[in-house]
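All protein chains but one are shown in place.
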Amino acid sequence: MEWYIDSDRPIYKQLVEQIELRIISGIYAPGDKINSVREMAMEAGVNPNTMQKALAELERMGLVFAQRTSGRFITEDNKMIEEAKNTLAIKEIDNFFEKMKQLGFEKEEIISLIEKAEEDNNANSKS
Amino acid sequence: MLGKLLKYEIKATARTFLPLYLALVVLTIITKILISIALPGTVLDSTSGSNFEIPLGISMTVYFTIIVALSVLTLIVIIQRFYKNLLTDEGYLMFTLPVQTSKLILSKLIVGLMWTFVCGVAVAVSIFILAIGNISVMEITQGINVFYSGFQNQFGMSPNMLIWEMIILMIVDIVASILMIYVAIAIGQLFNQHRIMAAFGAYIAISVVIQILATLLTVIIPIFGIEELINSQTNQLKVIEIMINGLTLLNIITAAAFYFITNYILKNRLNLE
Partner (left out) sequence: MPILRAKGLTKKFGNLTALSNLDLEIPRGRIIGLLGPNGSGKSTFIKLATGLLVPTSGEITIGGAAPGIETKAMVSYLPERTYLNDWMRAEDMIAFFGDFYEDFNRIKADNMLRDLNINPGDRLKTMSKGTKEKVQLILVMSRDAELYLLDEPIAGVDPAARDYILNTIITNYKENATVMISTHLIADIEQVLDDIIFISQGEIKLTSTVDDIRETHNKSVDGLFREVFKC
């Protein structure tokens, strides 16, 4: 999975989001050991201090914990991960509704559009 | 650190000189052989000698060209090493090395002196080799002995002291000359534009100043009665010695002045482009 950092928002926040995404989607499995700050920074092409800040934030959020001598690990608290997953989903949905409302759609229209899109999707994947 | 600087300075300059010195060796050998063949009364008789006059002529011309080239090249290298290595792009490397400015100057001075010395010795040895067939070693040793005993008889002492003093004067003179080139280049560097022209100008200006000072000296000496003091020395040798040592002292003073000014400029007024 690529790191995608855009230019207008604070880098460390984007790093937090992307690491969170990897945790939620299972790319970083619960209990996994994370690479060192420097390795992560290199992967993402960012400053190690910034990566450090992002990891500290993730620790604060409870998604990551540090063991003094062994390094950093993904939390094994599945409930925490579920919560984060849901929070992220809700944020995406809110954004989606925001956008649709801007286009002028009402709630019923939005839901029927979604159902139609799903039908089309299934039809396409069968053929 | 000075040792390391010297090492790289020699490496950088040897590449330029070695081919030419090699050519000198080769030409010396070739010319020597041709001389032996072409000159009458040596190896073969005169009839066979005339065929080799043209090759000998060519060889001698090339030989002299090489000698002149070596002398000119030595001067060029001295100038170019100082200017290019310290005051152009390479200066960004040299002046950020953890070495004192004085060592940078000294390393170039020492190597410049070295190559001047090598040039002189190589040419002398080469000419000696060419001449040696026609003048035997014995004639030379005899000549030296005559000189020594003649000198001893006239002046009551060996010429060795005088010879050393002259050698020292020669060395100090070369050092002062090299430093004069360096200080001119350094002064040129003080200008924002036309630095090379400014360096030439500085060199000429310094030469003129030195000439003026020298002339002043010839006026001062009689005024202070030093001339009488010198002439009162019944020993003529002493007079010569005083002059030689006096010149050495003057050279040392000017060399020191040039060195300190160069060091000051490079340390405090460096402005690489």
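Think of it as A and B in the order they're written, each chain with its own count starting at 1.
Criterion: contacts are C-beta pairs under 8 Å (C-beta built on N, C-alpha and C of every residue); 3 or more make two chains touch, one makes a residue touch a chain.
A quick note: this is a predicted structure, and the numbers were derived from the prediction, not measured.
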item: Contact residue for the chain not shown (choose from B:33, B:99 or B:162); value: B:99
item: Positions on subunit A where the hidden chain makes contact; value: 5, 7-13, 38, 41-42, 44-50, 53
item: Subunit B residues touching the omitted chain (full complex); value: 1, 4, 7-8, 12, 15, 85, 89-93, 95-100, 192, 268-272
